[in-house]
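We show some of the complex, not the whole, and keep each chain where it was.
When the chains are written out, they are named A and B in that same order, and each has its own residue count from 1.
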Amino acid sequence: MTENATIEVRINGDDRGIPPGLSVSGLLEWLDLNPGLVVVELNREILDRDRYGEIVIAEKDTLELVHFVGGG
Amino acid sequence: MDAPFQIADREFTSRLIVGTGKYKDNRTMVDAIRASGAEMVTVAVRRVDLDRTKEEGILHHLDPEEFLLLPNTAGCYTAEDAIRYARLARAAGFTDWLKLEVIGDEKTLLPDTQATIEAARILVDEGFKVMAYTNDDLIAALRLEDLGCVAVMPLASPIGSGLGVVNPYYIREIKRRLEVPIIVDAGVGTASDACVTLEQGVDGVLMNTAIAVADDPVAMGEAMRLAIQAGRLAFLAGRMPSREIAVPSSPTSGMLD
């Protein structure tokens, strides 16, 4: 993957290169995640699902992608 | 004969709430939960595993139509963290119910009642239906009720200990003094622990490990379902007094010469 082909973001604690210009929806699609089951926190702000399409991920953004798992 | 069991505006048939952690596989989890008769199940909020090495989300296995999902804030050690996890859970769009849990110590997993109270104040204001996990401390329990928690959930003994109700006096007193439902949460180890708990007069029990790590979780799930019904019925039936002296159960008259 070449420098100019990606931007650096932090997702779930790991630095990753992702294609530039991705919306949140695009990112989830690119990561093959079901938007209906994932909650996205962008730079510490929780995003409403209906904004996933409009918000574009920028260089150095920090994202947390969470869902429900088994717990007591 | 028993009044319906209601939390906030919702009625439940079962007085058992179960966790979904620590099962050896999802098939067993679902079967055990169904055997337990639980209508409300707790889930945790965690990062998606982008490498797909760990198991997928719980919603692939539990239908929110079948079970009321109760997200917890397990693993949070501050009010701030708990609030963050609570908001993430609600943003998932399934529920505004919450099992609030703020741990004060990593080794014992005992709750930080002070931080729990702080978090409860804010989350109740934000409209969460807060079911607060707490210590068996009457004073903290009274405060959580005053703040508007829909249920107060004192522990029977530490999470995962299986020691049962170590201090029935405190549990009984909390039940006597509060109006909101009291759900004993954590510490139950086997069926009789659940039965004893309901006999104290509390409204319900929340458990996870006792079912999940039993040799046969499905059988233990059913055992818990029965034990909780038994304990509740026995409480309502009004037990005989216990006394150190014996009293015959057969007539003492009418004996032969």
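Keep this in mind: contacts are C-beta pairs under 8 Å (C-beta built on N, C-alpha and C of every residue); 3 or more make two chains touch, one makes a residue touch a chain.
Because the structure is a prediction, the values reported are computed rather than measured.
Student: With only one chain per type on show, what's the overall stoichiometry?
Tutor: A x4, B x4
The criterion applied here is as follows: only the chains that are shown with their structure count from here on.
Student: What whole-Å value do you get for the distance between chain A and chain B if each is reduced to the mean of its CA atoms?
Tutor: Each chain's C-alpha centroid was found; their separation is 34 Å.
Student: Using the touch rule from the top, collect the residues of chain B that touch chain A in their complex.
Tutor: Touch list, chain B to chain A: 19-23, 29, 42-48, 50, 55, 57-59, 69, 71-72, 74, 87-89, 91-93, 159, 186, 207-209, 212.
Student: Within the complex, which stretch of chain A touches chain B?
Tutor: 11-14, 31, 33, 37-39, 41, 46-49, 64-72
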